[in-house]
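The complex appears here without one of its protein chains, the remainder shown in place.
As written, the chains take the letters A and B, and residue 1 is the first residue of each chain.
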Amino acid sequence: MTPEQTMPQATGPDFDDPNAPEFTAYGGDWSEIADEAARLGQQRVVINMGPQHPSTHGVLRVMLEIEGETVTEARAGIGYLHTGIEKNMEFRTWTQGVTFATRMDYVASMFNEAVFCLGTEKLLGITDDVPEKANVLRVLMMELTRIGSHLVAIGTGGNEMGATTVMTTAFIGREDTFRVIEMLSGLRTNNAYIRPGGVAQDTPEGFVDYVRDMIPLVKQRLDELADIQLKNPIFIGRLKDVAVLDLAPAMSLGVTGPMLRSAGVPYDVRKADPYCGYEDYDFQVPTSTDADAYSRVILRLEECYESLKIVEQCAARLEELEGAPVMVADKKIAWPAQLSLGTDGQGNSPEHIKHIMGDSMEALIHHFKLVTEGFKVPAGQAYVAVENPKGLLGCHVVSDGGTKPWRAHFRDPGFNNLQALSILTQGGQVADVVVAIATIDMVLGGVDR
Amino acid sequence: MGIEESAPPFMLGTVESFVGWARAGSMWPATFGLACCAIEMMGTGTSRFDISRIGSEVFRGSPRQADVMIVAGRVSNKMAPIVRQVYDQMADPKWVLSMGVCASSGGMFNNYAIVQGVDHVVPVDIYLPGCPPRPEMLINALLELQEQVKSTPMGRNRREIAAAAEAAALTATPTSDMKGLLR
Partner (left out) sequence: MSETQDLSGAAPVAPEGRTLINVRQGMFGGPGGDTSGYGGLKRVIEMPGATERPYGEWFDGVVDVLEELLGERAGEAIQYVVVDRGELTLHVAREHLLEVATHLRDDQDLRFEMCLGVSGVHYPADEGRELHACYPMQSITHNRRLRVEVAVSEDDARIPSITSVYPMNNWHERETYDFFGIVFDGHPALARIAMPDDWVGHPQRKDYPLGGIPIEYKGAEVPSPDTRRQYR
């Protein structure tokens, strides 16, 4: 074996015995297979889990080699949701790119939009020109989405371990955050609300009070989740000291987010490299040193409470910023129309349509040019990162000076964290694989893009 | 004043309508989430929308126990054979609900990776537009599907109606010939 082959790998070298007998099982003939394997003195069984499996968080495929109930090798197969989003973005304008980006990690869509818009703004050199209210709204939406994403992680994780109440409780809380998101953007998910230069529309009337009413409702659900889970002996038995990922493997596999923080590194991009004005908010970064699945659930719950603190601060700021702009002042970049909600959904505001159709021919030309052709972005490349609920979400954007990205590449935290699946599961029980997948909390839409 | 108090001694009806009524009441979906729509499907299953009001809360992990496959999300070329296999594993009678535009037509992802409509792979009974459709829309689609199921013809009727539908389809104007309608 060469030194390269002995180093830690998420995907190890191929099994190198060409003479190993192979058993294939379909349907209900497991006992025959097991008998045959026992007759031959073979203990090694390879089973395939997914891509259609209720506990793999979507279309993840895991190939498990088991001996009895013990996992001896685990490999993840991904790509079943590869959508070609990055290539598709090369044929759409920078503003249209947001609608593609938002559909990557569909549980935390606001972060995809934010990181792509921050990248675009960095290329344009208008990072500091984004109005304060737009930044507050971005932070508000991102934190609400973070709560929603963590609730999905905790809820579906509980459901996969057999506790449906955890899922229904978590989703009630998530629906409460959705009501606020919907009031602001008109959509539940895949919002395309954050745009290069600002956000799509201003807050509606009574919004701040609505946000304030939401906070205790979500807090109540978080309390309930903590009450029904954290002291439950079954829950503790399933999660405590399971799927342990210590600091060294976490660092060498590039794991970020709650998984890295559970291993003891308080790394959070919001604190380390603040964006959208995160340096002005008062919040903590919960960290643990237990490095197991149980500590990750606790960290996610604690992060939800911290996010609610940020949401409260956002509400206070929004009150002061009544009537402030939400788009950059540069009309060559800013989306010409203020959007408004009509009976048939979100669209251009009636005043804007009156202006371009009735008052000003130049306004119509400007609107037409900017919407069909888009704005030009100077040639160059930029890399930005935000703290997604799962970890560090990076975006590498390249412009050729035109109105469309030359290349947009996203580093999804789930893609990196999923590499740790082998280390988390090998040597453990088959049932712990589900726990490991649940606490990695990747979303396959983001992993495959 | 329910049927308990004034139960008629006998009732008349067709086997067809009785079987349709029995089938429609508890359509169990296969647990088969692909993308964004799967999250909305999960939302439909939980408390705010509560899919159990229409008898579909039992999401089955094994396709053999499921009646309806909700194709929730974009189907990639790599996933298409698996979608077909899940469909083949389901026991008859079975229905397919194509949830969202990606599953129905490829949607905004008109590219190398995505199958342009899951109807290339499995026969679809009902299409549900939206990106993603709201949970209310999914419930509506399931109710519409229940109506379809209730009126499903059986036996000789089924063959006759299928033959008539096919004959009508052969003489109908193809969509590609419906010109000049987009104004």
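Note that in this section a contact is a pair of C-beta atoms (placed from the backbone, for glycine too) under 8 Å apart; a residue touches a chain by one contact, two chains touch by 3 or more.
Worth saying up front: this structure is predicted, and the values here are computed from it rather than measured.
Engineer: Using the touch definition from the top, which of B:26, B:89 or B:111 touches the missing chain?
Structural biologist: B:111
Engineer: Just name the one of A:210, A:305 or A:383 that touches the chain not displayed here.
Structural biologist: Of these options, the touching residue for the absent chain is A:383.
Engineer: In the complete complex, the non-displayed chain touches which residues of chain A?
Structural biologist: 3-5, 7-14, 78-79, 82, 84, 86-88, 91-92, 122-123, 125, 251-256, 265, 267, 272-273, 372-374, 379-383, 385, 392, 394, 396, 398, 400-404, 406-407, 409, 411, 415-416, 418-419, 448-449
Engineer: In the full complex, which residues of chain B touch the absent chain?
Structural biologist: 77-78, 110-113, 116, 175-182
One rule holds for everything that comes next: only the chains that are shown with their structure count from here on.
Engineer: Between chain A and chain B, what is the gap in Å from one C-alpha centre to the other?
Structural biologist: That gives a centre separation of 30 Å.
Engineer: Of all residues in chain A, which touch chain B in the complex?
Structural biologist: 51-54, 58-59, 79-85, 87-88, 99-100, 103, 106-107, 152, 156, 167-168, 171-172, 174-175, 188-190, 444-445, 448
Engineer: Can you check the complex and tell me which residues of chain B touch chain A?
Structural biologist: Counting only chain B, the residues touching chain A are 31-36, 38-40, 42-43, 46-48, 59, 61, 63, 73-74, 76, 78-79, 82, 86, 108-114, 131-132, 134.
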